[in-house]
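Only one protein chain is missing from this complex, and each of the others stays in its spot.
And now, chain A:
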Amino acid sequence: MPKHYRPPGKKKEGNSAKYSTRTKALRHLQVTLPTFRKLCILKGVFPREPKKKYEGNNKTYYHTKDIAFLLHEPLMDKLRDIRAYERKILKALAKKNEALAERLRSRKPGYTLDRLVKERYPTFIDALRDLDDCLTMVHLFAALPAVESEHIKVKDIHECRRLSHEWQAYISRTNKLRKTFISVKGTYYQVEVEGQKITWLTPHALQQVITDDVDFKVMLTFLEFYQTFLQFINFKLYTEINVNYPPSLDPRLEALGADQYALSKYIAGSSMAESQVGKEGMTVESELKLAQLQHQLPANEPGALMQLVEGSNGEDQDDDETRECKSLFKDLKIFLSREVPRESLLFVIPAFGGVVSWEGEGAPFQETDDGITHQIVDRPTQGHLFLSREYVQPQWIYDCVNARILLPTDGYMVGRVPPPHLSPFVDNEAEGYVPDYAEVVTRLKAEAKKEVLPMPGLENLDLDDPQSLMAEGIMSRTEAIEIAQKKIKMDKLEKQYHEELQKELQKLPYSAASSKKNVDSVDEEIKDNLDRSAKDVSDMDQIVRTRKQRGLMKAMEMGIEKKKAKVNLLKKRKENIAKAPASKSS
């Protein structure tokens, strides 16, 4: 008798009814494992975790509804047809009927994935939410070489380049880029489209290492879906800003490889035409609105109203952040020298309102242009130096973007080691450790906003009330904690001082040792007290918690400990680094 006997005629119930293992699913669907994988990738079906893994922990479980979903997928029939068709070709080849094989090859049936995109992402917002992986993959393939043996086709590579450039052109045009970060892996970008934060990674513009332990079949299946996906997204975004899609580019620029510039020119051109049309419409509309409003308002303020309408005319859709981003590099004319990441900078600088050109053909202006304010240079040797412009390293651009102010260029001059490049994705204060340069940047930002911050050197802070200071937003959390600690220390010292005074009054002989001991003992006493009370509290808490909560608590404490250890390590390293040159000099 089996382990769980089910009498005949009785339906399955529970987890075994809801879930099936992969093998069973394959048998049910009558497909091979590679086809199943492909279907899963295209349909976005993933394994799920049943409450009880009834066939063992090492199995993969799919929901039966997901499997039914795959079973009714027309794409599965299509894939079967294609497989049968391929056998036809093989047969023709085996019979040495080259002509037939060729003819069959030219009429291979294909399939489209747009229906699947719609099915997986019913609304546009859903689609944007899941765009991260898509963009990362498309940008990766845009940087890969076409490898025949791995079935990476030139067509795919070109398609990926086109799609990524289109996406970047849109972002750059609408100033939606928010954060950038150059890591060892590549460059991270974060944009905000329709309230969704989308982050992606592009590899450095270098020859990529193609390793053997990567199964390109899986990646290419993903890419197949992502290409369709991004294409429709781009279409939607382009139509939203009234630009035709797919864009038709200037063939000369395209041939030169300046796709991005060609695209941006195209978008600028077409949206300009649109905006002129739109402007007329808008003026009519605004006049109407004005008339309506004037009815409601007293007649003595038409001027103010006029301004209001005009103000709303220009940047009515832009939120504050976009406006801020738009004007960051507004008055700058930037020239890129050789050996800087050109594609990345051509994307980033216009996204923040800057004008940019590069060395090479098709560039909008030459190096000798008088209006150039900054030149991005990476290698210290320079030919002719123009005094009217500043020579900075590429990191300056990225740091400015993250700080949202124009940082002073001294640290970024050519030939110097630039200040550390910090990740904009880290909440330093939550992390518990603020790198020095982050503090410098916050100060510069505050200065730019004309806020007055307490100088770092002057410690005239009100130690009594760190909380009130915090409320004013002047101090960070860590500082507040430090100050609180300082206060405790000072209290201690004060106490000791009083004791000594008393002793003196009692004419007791003063001894350094005793006082020292005193301090220590007081120190220890306080520490012990604190420790004990904290321990007591935690013990008491332990008693009242449920087992689950205790486990949770333990996990949390471990997490906190880990974080603390990390911060301590960083602080220790910093101390060591500070010590090292000092010891060298002495």
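Note that contacts are C-beta pairs under 8 Å (C-beta built on N, C-alpha and C of every residue); 3 or more make two chains touch, one makes a residue touch a chain; residues count from 1.
The working rule: contacts and distances are computed from a predicted model.
A chain of this complex does not appear here, and its UniProt-recorded name among "Phenylalanine--tRNA ligase beta subunit", "U6 snRNA-associated Sm-like protein LSm1", "BOS complex subunit TMEM147" or "Ribosome biogenesis protein BOP1 homolog" is "Ribosome biogenesis protein BOP1 homolog".
Checked against the hidden chain, the listed residues A:M76, A:A101 or A:V117 yield one contact partner: A:V117. Within the whole complex, the absent chain has one touching residue among A:A25, A:M76, A:A101 or A:M137, and that is A:M137. One of A:A17, A:L90, A:V154 or A:V218 touches the chain omitted from the figure, and that residue is A:V218. Within the complete assembly, A:F232 is the residue of A:F232, A:F329, A:F347 or A:Y391 that touches the hidden chain. Considering the full assembly, A:L570 is the residue among A:L79, A:A268, A:L406 or A:L570 that touches the omitted chain. The omitted chain makes contact with chain A at the following residues, 37, 40-41, 46-49, 60-61, 63, 65-66, 69, 106-107, 112, 114, 117-120, 122-127, 129-130, 132-133, 136-137, 140, 181-186, 188, 199, 201, 203-204, 206-211, 213-215, 218-219, 222, 228, 231-232, 235-236, 239, 245-246, 339-341, 378-379, 393-395, 417-418, 420-423, 425-426, 431, 435-437, 541, 544-545, 549, 552-553, 555-557, 570-571, 573-574, 576-577.
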